[in-house]
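As structure tokens, the structure follows; a few thoughts come after it.
One protein chain omitted, others in place.
Each chain carries a letter (A and B) given by its place in the written order, and its residues are counted from 1.
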Amino acid sequence: MSRRVLGAAVVLAGLGVIAPFLPSYPLTLLIQALISAIFAMSLDVLLGYTGLPSLGHAAYFGVAAYAVAILAVERGAGFATCLVAALAAAALTAALFGVLAIRATGTYFLMITLALGMVVWGLAFRWVSMTKGDNGISGVARPALGLPWDLAMPLPFFYFTLTCAGLAWWLLGVLVRSPFGMSLKGIRESESRMQSLGYNVWLHKYLAFVLSGLFAGFAGALWAYYNGFVSPVDVQLVTSVEALLMVALGGSGTLVGPALGALLIVFLKNFVSVYTKRWLLILGAVYIGVILFAPRGIVGALRAEATPLPRGES
Amino acid sequence: MNVKRARIVAVVVLLGLAVSLGGPTAAAAQGGPIKIGLLAPLTGAFAALGKDMLNGTELYLDEVGRQVAGRKIELIVEDTEGNTATALTKARKLVDQDKIHVLTGGLLASTGYALHPFADAQKIPTTYPVMASDDLTQRKPAKWVVRTGWATSQPMHPFADWVVKNTKHRKVVTIAMDYAFGWETVGGFQRTFEEGGGQIVQKIWTPLNTNDFAPFLAQIKPDADAVLALMVGRLALQFMKQYEETGRKAKQPLLGGGTTTDESVLPQMGDEALGAITALHYSAALGTPQNQKFFKVFEAKAGKIPSYYSEACYTGARWIVEAIKAVGGKVEDREALLAALRKVEMRDAPRGPISVDRWGNPIQTIYVRKVERVGGKLQNTVIATMPAVSQFWKYNPDEYLKLPLYTREYPPCKAC
Partner (left out) sequence: MTTEFWVTQAFNGLSYGALLFLLASGLSLIFGVMRVVNLAHGSYFMLGGYVGLSVVWRTGSFVAALAGGALAIALIGVGMERLFLRRLPATQTLGQVLMTIGFALIFQDVALLVWGGDPYTIPVPSVLGGSVRVGGLLFPSYRIFIVAVALAIGAALWLALEGTRAGALIRAAVDDAEMAQGVGINVPTVSLLVFALGAGLAALGGVIGGAFLGVYPGADFEVLPYAFVVVIVGGLGSLPGAMVGSLLVGLLDNFGKALFPELSYFTLFAPMALILALRPTGLFGRA
């Protein structure tokens, strides 16, 4: 535990120390990566720790982003209001969808979450009076927190995002190592065994689903502030799938893995596209290559090497 | 052991990133190349339009030997994927890492609104050759942005006036893509058309991912005299075909915004497009020597005829080069370059003479075009020419700007 905290502190502090020496473009990429990391870690709670592959995770991300954009731009609401509303909207959406989805397992769960994700996308795309449809909502100003630094500048906003990501990392870490988190892993390994041990499996999965949605919403809210712009792209299927890739690439069920996966994907996309127009081809190959050659992800592979005998949990 | 190892990996990755990112950032010394950054969708659904934009830009830069005022021009192209969030990231990369002197390009209206605050915050001289959303140079202009293209409703005011005066169409149904570009096209037409005594009797909005227009076409009121359509790209192609299928065209001829019959899709259309009348600030069939020449060289380079997107970026590149010439190549003086961009005047662009208004939008010729088959190929034959049209047409700018932006609900449809 303490070693993990130490490791986390080293990484976060390292980022914090490097940041002032970076030009603003790589800094904004790091901000993107941090937000994606929160998003990917939230999915990891569901996918890696509970064993539920969600194909509609962008829904909660998007609902929160839209909540921020609509409240901030149309109603001029402040940061606290926007954040609370965004988290509530994401959690409520997840609570509603969870009722429909949790009953299913495996592929059916995948399909149902895909379908529910499309409901949200459909609303973002067609409920034009609310969401402005395909135009998207632009002009979300960065929050004024009463701090001496202007968050409109990349560096302060980077520190803000870094703090948020660190907080999310810590909270999720506490969650997955709590007794609740342990029972989630138990459910992942054998649902029937947990059932016979007297656990309320449905409730555990449902709570994991809602919490995961909540954190995805946190990432979505930050995303709205980062871009200043929200559009149906943020809730589309490809956004959900990309989060899955981040988790798989880094290593599911490790938290730090998905964060690393997010970092790699964000930088890969932005660097490869500088050198070649054919970056989609390369991204597609990455998807396939990860599955074929690193099915346990980077962190998963590193840990497997260090501990050759699988202990039933990663 | 494993934790240690993971930590080492993490540190190595971070250091690697830091080194690769933080690399040389020395500002380009004066006398180095002038860097122009172009944002265009090179992948995704809009890739063909992005290609037209790129070809147009390169064509002009090649014509001047990629050189102006004794300095080399370097064009740096970034792919936006037709996605506004990506466009913003790439714009930051161009300004921040590549140290460009001028930013240009962009396709979607939302990209324009997102780039506005960026350009002003970075104080980077920026031109919009394509993005046409009205308010970009009307109610929400940006100091650092000059539009070298057009405003969406700019061709529609004179077009509606022309329709009232030259046709018997009095009751018109509009069917348009359901986003700002569609709303502003319809809004501009409706305002002038109704002031001239016409009536919009129905407004139909189609989602951007429509592929079957049947449910919308079946709703068109049978007593309308004509249908005004606004479609872009593949939607235009399918709309034309499916409109023909309904058998209405004989009774309800097609009018439209310029993109509906733009040369980016016209060659792929068939007889179903014949007779459609649209308005825009360009037609590849313009008979002027400047356009004939542009048409020929563009076709030779790109292997296809120029679309309005190609001309927009060709002229857009020339616009930038002329401004650089005006400041004697001293692009480091950004205020001076911006001022020069706002003063550019061209008499002989392929699209015709251009000057800029005080809000940063071109005053230019608007053409009414009719699709005809000439020499076996479809073309937008120019049937009427309105010179020196401003984005406010004949309206008083101050009064115009007090009215709301054209949207789905404005102007309201009184005769629906």
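We take it that a residue touches a chain if its C-beta (ideal position, glycine included) is under 8 Å from a C-beta of that chain, and two chains touch if they have at least 3 such contacts.
Being a predicted model, the structure only gives us computed values, none of them experimental.
One chain is not depicted; across the entire complex it touches A, B.
Residue A:L245 is the one among A:V140, A:L245, A:A262 or A:L302 that touches the chain missing from this view. In the complete assembly, the contact with the undisplayed chain comes from B:E245, out of B:D223, B:E245 or B:E409. Check A:L83, A:V201 or A:V290 against the missing chain and you find that the one touching it is A:V290. Of the options A:A8, A:A104, A:A141 or A:V274, the residue whose C-beta touches the omitted chain is A:A104.
On the side of chain A, touch with the chain left out of the figure occurs at residues 47, 53, 55, 99-100, 103-104, 106-108, 110-112, 114-116, 118-119, 121-123, 125-129, 237-238, 241, 244-245, 248, 278, 280-281, 283-288, 290-292, 295. For chain B, the residues in touch with the chain missing from this view are 43-51, 205, 207, 209-212, 214-216, 218-219, 233-234, 237-238, 241-242, 245-247, 264-265, 268, 270, 304.
By definition in this document, only the chains that are shown with their structure count from here on.
Distance between chain centres (mean CA atoms), chain A to chain B: 35 Å. Of all residues in chain B, only 1-3, 5-7, 9-11, 13-14, 17-18, 21-22, 25, 42-43, 78-79, 83-85, 88-89, 92-93, 95-97, 109-110, 113-114, 117, 121, 178-180, 205, 207-209, 408 touch chain A in the complex they form. Taken together, the chain A residues at the contact with chain B in this complex read 3-4, 7, 10-11, 14-15, 18, 21-26, 28-29, 32, 125-126, 128, 133-136, 138-139, 152, 227-229, 231, 233-234, 256, 260, 263, 267, 270, 273-274, 277, 279-280, 298-299, 302-303, 305-307.
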